[in-house]
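For this view, one protein chain was removed and the others were kept in their places.
On to chain A.
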Amino acid sequence: MSNTVSTAPGPAVSVKDSKQTEQRKAALAWLTIPALFFFLVFAVIPLAGVFILSFTNWDGIGAIGAAGLDNWFSVLADPGLYNSLGLTFLIMIVSWLVQTPISLLLGVFTAGSQKYRAALAVLYFLPLLLSSAAVAIAFKALLDPNFGLATGLGLPFLAQDWLGVPQLAVGLVIFVIAWQFVPFHTLIYQGGVRQIPKSLYEAAQIDGAGTIKQFFHITLPQLKYTIITSSTLMVVGSLTYFDLIFVLTGGGPGNSTRVLALDMYLRGFRANLMGPASVIAVILVIIGLALALFLQRLGGKDKQGSQLEGL
């Protein structure tokens, strides 16, 4: 950031001038105050608050009492935590494996110039408009074994008890998440592909590289930072697939789709155990930060320095 500022090509800036500029620049800090206020009060303080609440007992209504490390011990000893943790990572990894190739290929596809691709792209992005609640309700109806897709398409294997069998429910959740979020990541890849200098492809063509070779030797490496951006949003975002799963399965059957975010909600607002729920929230924050830092490291410092400065 300071780079872009200091490259100002002011002709022969005098010492007095640059001092004035410096003052002007420092004075701009005031403009961040409103945003800073909201962010501190409703994001940073709550973030600190969730750490504090993890050491207290609170039922959501009455008084808050100190609990020391009790919540941490009880949650860490609860096999339910490891079920939710494993499930969250399973859904995260499988979702990434499913969504990334699809979004990348669709991004390359929609970056093409033919008219029909642009028309398809308009339709691809429709799921972006739907709320998770709407998507979940739609898929519940769609998967009805008698009056849904299975009968409509005449494909009996679709007539499963999707919400009643644990493995099927997990698979369904992953599919619906992909349905909802692939459009967004397609958009990111589309933008990334359009920024690849076309001279690279021209050079490759002169060298006689085929389409597939071009894809693996130019497109993929050039999309490195796009892949990291998309993956970061996808992976950190996967920690917050709350509403979709809440409406679609409610965490069931049993606890087979009870991911961490849902576990936090159910412990806190259904079982009225805000202390243990806060422990889960802290775990969520730690996982989110660790994953984001890890993914940024993968990208190295060079270009990312300008994009996600400070991470």
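In this section, a residue touches a chain if its C-beta (ideal position, glycine included) is under 8 Å from a C-beta of that chain, and two chains touch if they have at least 3 such contacts; residues count from 1.
Here, contacts and distances are computed from a predicted model.
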Discussion item. Can you match the unshown chain of the complex to its UniProt protein name from these: "ABC transporter permease", "Peptide/nickel transport system ATP-binding protein", "Heme exporter protein B" or "3-isopropylmalate dehydratase small subunit"?
Written reply: "ABC transporter permease"
Practice prompt. Among A:A67, A:I91, A:L106 or A:I174, single out the residue that touches the unshown chain.
Written response: A:L106
Worksheet, complete the sentence: Residues of chain A touching the missing chain are 1-2, 4-5, 7-10, 22, 24-32, 34-36, 38-39, 41-47, 49-50, 53, 58, 60, 102, 105-106, 108-114, 117, 120-134, 137-142, 144, 147-149, 151-153, 179, 182-183, 187-195, 198, 201, 211, 214, 226, 229-230, 232-233, 236, 239-240, 242-243, 246-247, 261, 264-265, 268-269, 274, 277-278, 281-282, 284-285, 288-289, 291-293, 307-311
